[in-house]
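Note that one protein chain is taken out, while the other chains of the complex remain in position.
Entry: chain A
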């Protein structure tokens, strides 16, 4: 005979309502792990999309994502000649604001050299960029259709959408768009601050305009990457980062702040859940004081009483967690950000829930153990 279960069944409506509230709370905790997972995944995706072995960036910087990096446009030729480098491609990165269907949109523009490393990884629709100008491949989340025209830059050149990608967004959730390196550099020049633009237009040569953010290199499988990286870093104005270093930088610097915020919110939510569970268990125990006194009176050991409370606390936590998980997956498609769940964090939230339930039940247990069996004799009831 399971007393915990019987008592829950007896007060089923209250249990279900309490459970619903708790599941919302736990659902938010689970969702936060999804948001965080999405954040990391988006950031890393961006770095992985380039499919690089080495990132050649401005000397002394953690570019191109964690810090800005500017290197001359001819760096790619330099890199290509280094021992071990099989292929290399220049890339630029910039955020632009544009107006789409009457609403402002941010796009993360990646300029690349078609046919060289750094281009889009996989298209879900349409084709690759074939012409040198005014074609674009964009993530579906921008809400653009194939063939649609997008005005970019101050001259409002119309870029036509030729290809679509899936799940290519930045860590801040902006859709990624690929254009040719030439178009990207022209945009960069147009959108640069007017003063420097004037400066460049007046005195600067064409080369000053020809700047890129990084060179992406593929290295021969027969040459150690570190060796090639060391060779590249011998140039005073360049630094070479391996893909692994780039990913570490991204997860460390770029999303560090967001991570801390999320962690804080999650810790707060867990504390709130703990307080709520503790209060629920406490009041559930309060309501049962007379039954507990009677049980003790007829001879129930403390083990039985503690079991009753702990089991109720755990069933509250477990069903609340499962309902919360169900809610999250039910509403996942409607969430404005991509949620990515790695099994470990889902399991971790479950483990935390269990620990919180056990901790929260101590309050109820303390109360229950203090109940005097003689209370069963009092007249009320």
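Keep this in mind: contacts are C-beta pairs under 8 Å (C-beta built on N, C-alpha and C of every residue); 3 or more make two chains touch, one makes a residue touch a chain; residues count from 1.
One rule holds in what follows: contacts and distances are computed from a predicted model.
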| item | value |
| --- | --- |
| Record-based protein name (UniProt) of the chain missing from this complex, from "ABC transporter ATP-binding protein", "Anti-sigma factor antagonist", "Ferredoxin" or "Aldehyde dehydrogenase" | "ABC transporter ATP-binding protein" |
| Selected residue (touches chain absent from view) among A:13, A:103, A:244 or A:298 | A:298 |
| Omitted-chain contact residue, chosen from A:87, A:290 or A:337 | A:290 |
| Residue ranges of chain A at the interface with the undisplayed chain | 1, 3, 6-7, 9-11, 290-291, 294-301, 304, 373-374, 376-377, 379, 381 |
